[in-house]
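A protein chain is absent from this complex, but the other protein chains hold their places.
Then we have subunit A:
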């Protein structure tokens, strides 16, 4: 465990890049949106929602991919075990996700209090995140970080362990799987049932529960894959 903490600290050797990129890009995206919608000066009932918040999640995805492709060979070269490397990264991603979510939560609060930064801008508070429960709202910010982080780790690990062919095989399998299910659902006329199922799910399940479950499965599978990966 000590060694895992060391790995987490290893990431922060370049803390300027680790923290600077996601927040720098998010800030840039925010300022552009703010300038844009201030300039438009639409009437009161116009409440624009931007997709700008996505940028910080995309940066997290990229960071997790490069953690496997670049940091993994480096850490193993320094004599870190695969287990410590993985645990250290999971620890770092989780702490990062929680802290970032807290900051976004606060910014969303400020946004509400200031009537969208004085420009009716809805940048941090997303419409599908409108839940009253503060814990769920917080998790609604945090879980996508973890989900994307582990998607990135899983994809990069497939590339690391099985190369480009592995990646192409995975894509083919996913495509065939989804396509096959779509064909099956259409053929058997399941679509309305599927729609009902989604409609019946409580908000917290769609927002937090199912993504968290997928994240856990990806995390477990990734651990098994990294245990036999070579740098």
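Everything below uses one rule, namely that contacts are C-beta pairs under 8 Å (C-beta built on N, C-alpha and C of every residue); 3 or more make two chains touch, one makes a residue touch a chain; residues count from 1.
Just so it is clear, contacts and distances are computed from a predicted model.
Only one of "Holin-like protein", "Metalloprotease TldD/E C-terminal domain-containing protein", "ABC transporter ATP-binding protein" or "RNA polymerase subunit sigma-70" fits the UniProt record of the hidden chain, and that name is "ABC transporter ATP-binding protein". Contact with the chain that does not appear here is found for just one residue of A:70, A:114, A:133 or A:186, A:70.
In the complete complex, the hidden chain is touched by one of A:58, A:78 or A:135, namely A:78.
Counting over the whole complex, subunit A has residues 3, 6, 9-10, 13-14, 17, 66, 70-71, 73-74, 76-84, 227-228, 230-231 touching the chain that is not drawn.
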